[in-house]
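The complex is shown incomplete by one protein chain, all other protein chains being positioned as in the whole.
Labels run A and B following the written order; every chain starts at residue 1.
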Amino acid sequence: MHTVLLRKLLEALLTLFFATLIIFALIRLAPGDPVRLMLGHPGEIAAQGTSAYDEKVAELRAELGLDRNIAVQYVTWLGRLAQGDLGTSIFTGKQVGSEIAARLPATVTLSLSALLVQIALGLIFGMVAALRSGKLADQLIRVACVALASTPAFVVGLVALALFAVKYGVYEISSDFSAARLWLPALTLGVLGAPQLVRIMRANLLTEFGKIYVSSAQSRGLDRKRVVRHAARNALIPLVTMVALSFAGLIGGAVVIESIFSWPGIGKYALDSILVKDYPVIQGYALVAVLMVVLIHFLVDVVYSALDPRIHHKGEAGREEKA
Amino acid sequence: MKRRLNSKNPASLIIGLVVLAILAIAILGAPLLAPYDPVAQNAAERLEKPSEKHWLGTDRFGRDILSRTLHGGQTTLLSSLLALCAALAIGLLVGMAAGMFHGSALDHILMRIIDVLLAFPFMVFAMVIAGLFGTGLVHLLLAVVSVWWVSFARLTRSVVLHAKNETSYAAAKVLGASNLAIMRKELLPKAISPVLILATFELGTLILSIAALSFLGLGAQPPAPEWGSMLADGRAHFFQAPHILIGPAAFIVATVLAFNLIGEGLRDRLDPYEKLEL
Partner (left out) sequence: MRKLWSVVLLGLSLAVAGCSGGNSNTGNGSPASSSPAGSATQSEASPSPQASGAEPQELVVIGQEINASLDPVKPLTSSYLRNIGAGEALFKVNAGGEVEPSLAESATEVDPTTWEIKLRPEVRFWSGKAVNADAVIASLERSKSLDLQAQPFLNDLTITKLDDYTLQVRTNREHLPVPLNLSYYQTIIHNDEASHEDVATMDLTGMYKVTEFAPKQKMVLAINEDYWGRKPTIPTVVFEEISDEQTRVLSALSGRSHVTLNVPVSSLTQFKDNKEVYLSAAPAASTQTIYLNLSQPQLQDVRVRQALSWGADRDELVILAAEGQSTPVTTWLGSNPAYAAAKNAVYSQFDADKAAGLLDEAGWLKESDGIRYKDGKPLTVRLMTWGGDKALGEALQSQWTRIGVKAEVQHGDYSLIETARESGDWDASIEAWSTFGEEYAVLSGQYSSDGGANYGGYKDEETSRLLEELKKAGDPQSRHDLALQINERVAQQAPVISLFPRPQVTAVSGSLQGFEEHFRQFENVVNANLTLTAQ
């Protein structure tokens, strides 16, 4: 057990290392200079002569260490990281760690709530579609799912806002992170993410029904309830991978939904930072995102062993199956 | 409970194919079928509601939305199908390799790469590509495929691991079949069905994502019509003229639906387990 944990930890560290390396190299390849972007244009009216501007740029670059060799910058950053320091934002001058920590709760709350909605919808409608396979209910669910999966998120979000905030006045449009403002973005995000889960659940269930039939072909009088229960349990296992993928996506920040509902999460913060090439923030964000994904996968392992007792016996191999 | 004999449910496959055929005719025949020039602007007729003259109305430049939708289908479908195939191929290959040599160094390395990509801010990729290679649709596809294969790979791998527990796999092993043969004969058929379903479903998402990156310069450039960017551009007038979205949205839904039906129809054919109706 200890060795397994240790290996997991090593893997996680390796993943993080890869991630930092790639993000570090890539973000510096992107066009745009954070220093120039931060300084913006010299004033509201264009100035004559730009020597002062260029000097300032050079000065800031030196101050931020951006004039040094990329390898040196990377090692410096890793060194700070080892001390738990994510660095300082070029734009706000604030600690990246605390900036992310300030926004993470909003994103995690929204993601978890949306995930619950997704799972509930996925299970219910997936089950109905499988049980009514080929019938009207199945076809209706299919069309609804396809329509939702092909609708831009802004349509659903804006319609929801127009209805609940403007027409019925039961939702407040503000920039706060509060429990009272959670339900609408959570529902919207949940509904938008549900179609894939519904379809996968349906497919898995149908496969399981087939298996059970094969395995119990000789035995007579199979009880419908038991078949469904058994199949549902088995169908859940592959579903966990989907849910994990879904969660990993959500946790990175659902930018459109966060922006439409002005939910103060990490998505918009990250996007803004990417657009202005705020290197320390992007690096910090990528690191936290990878960390979350690693964490989610670890949790998935736990869920797996709970759902599928076989995994205990099979050890390693079974545990890896979730991937 | 009755067993459906030979019940491969061909209906969905057929309906899907028919819808796809109609779409293909409409889109390929756009130059003949479209009533107007898709890029001709007419300020006097802007934002008109659907009418006899303009069946799907006009956009902010007074361009006929039906004509744009028909013409735009070529770009959209060609590019999204290309991206889909590329991502599918990479995903299946990587997923099968990882699953087949599960536990090996190869598997570990692939899985780590996948983990990183899953968490990676995609926008950074897109930006780098736009910055290094320039703007345009091809580069968008490059950016999309570079991360999109990941989910297919993960799904494939999990299916493969599942399949390795089954008797047919053990039998093949015992009979001394080569890894390649096992991959091709045992694992691919099993992996392809869930992955295909996922893929048909993802098509809609992909089409939407083509528009999603246009602000970075990735994607179709004006005035070329393209479904995804038609939706994105229509957003500004969403409350004033929601009909702008209807044309492209309906075509996207029809396309995705067709592929979904075909995908599930194919699945029924490929699925190693017989179906059971309850």
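Following the convention adopted for this analysis, contacts are C-beta pairs under 8 Å (C-beta built on N, C-alpha and C of every residue); 3 or more make two chains touch, one makes a residue touch a chain.
These numbers were taken from a predicted model, which means no experiment stands behind them.
Check A:9, A:25, A:39 or A:116 against the missing chain and you find that the one touching it is A:39.
Only one residue in the set B:158, B:214 or B:255 touches the chain that does not appear here, and it is B:214.
Touch with the chain that is not drawn comes from one residue among A:16, A:240, A:254 or A:292, which is A:254. Even with one chain removed from view, chain B keeps its contact list with that chain: residues 39, 41, 43, 46, 60-61, 117-118, 122-123, 126-127, 130-131, 135, 144, 147-148, 150-151, 198, 201-202, 205-206, 208-209, 211-218, 221-223, 232-233, 235-240. Within the entire complex, the positions of chain A that touch the omitted partner chain are 30-32, 36-50, 52-53, 56, 91-94, 99, 102, 152-154, 158, 161-162, 165-166, 169, 172-176, 192-193, 196, 245-250, 252-262, 264, 267-269, 271-272, 275-277.
Everything that follows uses one rule, which is that only the chains that are shown with their structure count from here on.
One inter-chain figure worth recording: chain A and chain B are separated by 20 Å, centre to centre, where each centre is the mean of the chain's CA atoms.
Those residues of chain A lying in contact with chain B across their complex are 11, 14-15, 18-19, 22-23, 26-27, 29-32, 131, 133-134, 142-143, 145-147, 149-152, 154-155, 158, 162, 195-196, 199-200, 203-204, 206-207, 209-214, 222, 224, 227-228, 238, 241-242, 245, 248, 252, 270-271, 274, 282, 285-286, 289-294, 297, 316-317, 320-323. By the touch criterion stated above, chain B contacts chain A in their complex at residues 1, 3, 9, 11-12, 98, 102-103, 108, 111-113, 115-116, 118-121, 123-125, 127-128, 130-132, 151, 154-155, 157-159, 161-162, 193-194, 197-198, 201, 204-205, 207-208, 211, 231-232, 235, 238-239, 245, 249, 252-253, 256-257, 260-261, 264, 267, 271, 273-278.
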